[in-house]
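Every protein chain but one is kept in place in this view of the complex.
The block that comes next holds subunit A.
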Amino acid sequence: MEAVTKLDVDAVRADFPILKRMIGDRQLAYLDSAATSQKPVQVVEAMRRFTEHSNANISRSVHTLGAEATEAYEGARARIAAFIGAPSADEVVFTKNSTEAINLLAYAFQNGSLDPSADPRFRLGPGDEIVVTEMEHHANLVPWQQLAQRTGATLKWIGITDAGRLDVDSIPEVITERCKIISFVHVANLLGTVNPTSQITARAREVGALVGLDASQSVPHLPVDVTELGVDFIAFTGHKMLGPTGIGVLWAKADLLEAMPPFLTGGSMIKTVTMEGTTFAAAPAKFEAGTPPIAEAVGLAAAVDYLDQLGMENVRAHEKELAGYMLERLETVDGLTVVGPRVPIGRSATVSFTLEGVHPHDVGQVLDAEAVAVRVGHHCAKPTCVRFGVTATTRASAYVYNTHEEIDRLVAALGQVRKVFG
C-alpha cells in the first residue's frame, strides 16, 4: 500500500491552465468534476505529440506511422489494464464512454438471448432477473430496463435508505436464485455514496449471478483493483479522470469476453468474412468495430500516468478531506439540505443539496455570476431525485485540483443566492 502524502495542490493546479480562466472579473472555481474533469497539460501534450508525429490508423498499415500508432494504442490499453489491476491487457475494451460500455454488456445479454447456442450465462428470458439499485445514473438503468423489456426478464432494484446508503438488508431478498446479472454503481453521481461491494458480490456468488460495476465516479477518485473487487465487469469513462472525451472502458474477465456476443459489428472485429457469414476476432478486437479513438487512448494513458504519479491513495485522502470540509461548511448555510450521506465516511467529494425556496437552476445561475461552476438539475438520476422528493439539486464536486478556498467561495456565493431570492 502506498504511503499517503499530502497532494501539492498548487503544483497540480499549475498543470491545468483552464483554472486560471476568468469568468467576468473573477477567477473560475471549478466544482463540476463529477460531470467532467479538466485536463492537465500532460494529457493535451501527449495527444498533440501523437497527432503531430505518429498519427495513422492502427492494426492495418505496415508503414512506420501505422506501427507507431498501433503501439501507442495497444500501449495505452496495457497502461490502463495495469492501472485497474487487470490480469491482462486483453481484458480492456475501449468504448466511447461508460454508457457505451454498459450498453455493450447489456447487448451481449440481448444478443445472447436471441441465440440458442450462446453461453447460458448470457441468455435471458421470462423468469430471469436483472438487479440494479435505485441510485443509478440513467446510463446504468435504461440499458437494463430495455434489456428486460426485450427479453421478458424482470428488472429489480435495491433501494436507498433515508441516509443515502444502499439498503443492504434487502440484498438477500432482492438478489435471488433467478438473478443472472447485477449491475450497480460504485460511487453514486448524485448522492456521492461509496457503495460497499462485498455484500453484493458474496450474494451474487451464492446465486450464480454475474456482477457489473459502474465505476465512472470511482476509478477517477479511488484506488480501484478489479481483482480485489471480485466483480466480473467494470465500466468507466476517460473524461472524468483527467482524460479526453470520446473514450471509455469496459473491463471484463477474459472468459466472459470470449463468451459474449459482439455489440457493434463491422471492420476490425472480424477473423474472416464471406458474403454468407463472418467469424469474429478474439477480444478485445471483437468489441472494437471501426476505427477506435486512437489519440484519445493516448490521452487517457497520459491521464493515468498523471494520476499514478499523484498516487491514488493521495487522491482519495485529498478528496476525503475536501468532502469533510464541504459538508461542514455547507451545513452552515441557512435552508440548505444535503441530499446524500452527511458524513465524510463512505462518500465522495460530490455533494448534492437543495436550498429552501430556490430552484437549483437559479442557484447555479447566481453561482456562475460569482464564477463558481457547479452542476444543477437531476444529474441523469431521476429515480434518485424522486426517492428524495426533489425534482433537481445543486451539486458541487471536487477533484485533485480543488482547494478549501474554492469551497469557501461556494459558501459565500450561496449567501449571494439568498440576497437575490430573499
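We adopt the following convention: a residue touches a chain if its C-beta (ideal position, glycine included) is under 8 Å from a C-beta of that chain, and two chains touch if they have at least 3 such contacts; residues count from 1.
Following the convention adopted for this analysis, contacts and distances are computed from a predicted model.
**Student:** The chain dropped from view, which UniProt name applies: "ABC transporter permease", "SUF system NifU family Fe-S cluster assembly protein", "Helix-turn-helix transcriptional regulator" or "V-type ATP synthase beta chain"?
**Tutor:** Its record in UniProt gives the absent chain the protein name "SUF system NifU family Fe-S cluster assembly protein".
**Student:** Check the options A:114, A:163, A:345 or A:420 and report the residue that touches the missing chain.
**Tutor:** A:420
**Student:** For the full complex, which residue in A:34, A:58 or A:376 touches the chain that was left out?
**Tutor:** A:376
**Student:** To test your reading of the contact rule: which positions on subunit A touch the chain that is missing from view?
**Tutor:** Interface residues of subunit A facing the absent chain: 23-24, 359-362, 365-366, 368-369, 376-378, 382, 385, 391-392, 420-421.
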